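A protein chain is absent from this complex, but the other protein chains hold their places.
All chains are identified by letter, namely A and B, in their written order; residue positions are counted from 1 within each chain.
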């Protein structure tokens, strides 16, 4: 305190500490409200099935385990793990498809000067506006004619064909933000576009690619309409379809197991998200704001 | 964001090829471009353009999926504009878009501002705030939402404390739309992340300079943060409005699949879905879909037009 050269330091650090406490208190308060419904779902998974619908209590009066233990027996003769496996295969293929096809397309838009590029780009952006439902029936007829219903092909074909315009857009933005000198140098060294794409641009675009992967994984994992329309064999059902099997409009529904399974179904998405979320901001950042 | 601003792509500083090699080079570039684009082109033709043309055709036919479409001209559109349920669905959707989009973005921005500060456990907070968006519009979200907004549940009790006694929202046609709005707001993860990305790119020096000038936090937000993130804000507004116009899943689960009570949560796509997939009126449903496409395109155009007035793009020269 006696030193005149650094008078502000202790006070500043104190201010920082109290500011930090206020910040955590504020963040936790908002978080409590936001997470309340999640806690309700967790609580409900320990309630007897009868108490779940229109149940008012956050937590069960007496927790029961049967909702979870019942999952081990499967549903309607199908093992629960088969739903999870199918969802996982779908989500992983979807991620692979989106990453591969969108990055190729984005590279062309961002790094290759070819005739008609602007027109194609405008068309691509235009598809962002289309409601999914417009395309549903004609697409169904197409896949049915190709004898591809009851497979994952209709669900992932679009992903492998870069129809997810949002991700193409994200990657175009990102790639255009990369220092031009890098890929130009590579091109002058005699690298073809494929080499430049594969060894220079793709590795550098990691944040945008991972961001697309996260969103794709979540969307595929939660997709209900696609599997509902295309999958017929219960053994091929994904988690979102499997959940509906606990429901019975004419008899007894097992809401307890339904909630328990939907909770278990959250684990893979959370794990995937936690593993990659630190790239999320970077992926969005460089693509979102480049001027 | 550049591409949105000046949609025709104009990558700066591309060097022209030496004249001798120009033609050859250009042809090679064209070939490479189309090769790289080939997945997208195949997807566009088969999965987007083809089905779009098909549905555009259906919009002018009577088509029950079984017998071939029969040309009926503008019948679907005239029936639609007079259909009270269609009008209701437009009303519900507009209310949803107008109320939910700003509130969701406000919350997303607020939390993003909170999380943009460097604090311990930042990643964990970010993940926790993102959690609701991971759940999606699943059946269990439907259950929890219906429970939370019922009589005597937490929302009802809270509003009574606040001196506002509307009872449960879920069964009440006047209020259930707000339960839907609440669900949309709750899943604010995606715009939050986009805002965070934008905030991260605001140069520190600007704030430091403003602090030296004695600007308070509010001034700093208004004069620096907001203009600097306005492209991101624009992007979020655009994306979220388009999504809001197309909302389906959350209305479906919150209303326990019926988009009721009394059509109070009959959002546009829910009606489209009922008409197309339950009643097999594909012609009518296609007409609805195309009307939606046009409406969304108009809204997008207006947003683009408006951005000149409020979106500040960084100059290309750094």
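Operating definition for what follows: a residue touches a chain if its C-beta (ideal position, glycine included) is under 8 Å from a C-beta of that chain, and two chains touch if they have at least 3 such contacts.
The criterion applied here is as follows: contacts and distances are computed from a predicted model.
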For the chain that's not shown, choose its UniProt protein name out of "LacI family transcriptional regulator", "Carbon-monoxide dehydrogenase medium subunit", "Ger(X)C family spore germination protein" or "Lipoprotein".
"Lipoprotein"
Contact residue for the chain not shown (choose from B:56, B:94, B:239 or B:280)
B:280
Of A:59, A:194 or A:244, which sits in contact with the chain we cannot see?
A:244
Which of these touches the unseen chain: A:54, A:115, A:182 or A:267?
A:54
Interface residues of subunit A (partner: the chain not displayed)
49-50, 53-54, 75-77, 81-82, 85-86, 89, 93, 97, 137, 140-142, 144-149, 151-153, 156-157, 160-161, 228-229, 232-236, 241, 244-254
Provide the residue numbers of subunit B that touch the chain removed from this figure.
39, 42, 46-47, 64-67, 84, 146, 149-151, 167-168, 170-173, 256-258, 260-263, 277-281
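The working rule: only the chains that are shown with their structure count from here on.
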Centroid of subunit A to centroid of subunit B, CA atoms only: how many Å?
16
Contacting residues of subunit A [partner subunit B, same complex]:
20, 23-24, 26-27, 30-31, 34-38, 40-41, 44, 52-56, 58, 100-101, 104-105, 107-110, 112-115, 117-118, 120-125, 127-139, 141-142, 157-158, 160-163, 166, 168-169, 172-173, 176, 180, 192-193, 197, 215, 218, 221-222, 224, 240, 243-244, 247, 255, 258-259, 262-263, 265-266, 269-270, 273-274, 277-278, 280-285, 288-291
Listed in rising order, the residues of subunit B that touch subunit A in the complex are 1-4, 7-9, 11, 13-14, 26, 29-34, 36-37, 39-44, 46-48, 50-52, 54-55, 58, 65, 110-111, 114-115, 117, 119-120, 123, 125-141, 143-148, 150, 152-154, 186, 190, 193-194, 196-198, 200-201, 231-232, 235, 239, 242, 245-246, 248-249, 269, 272-273, 276, 282, 285-286, 289-290, 292-293, 296-297, 300, 313-316
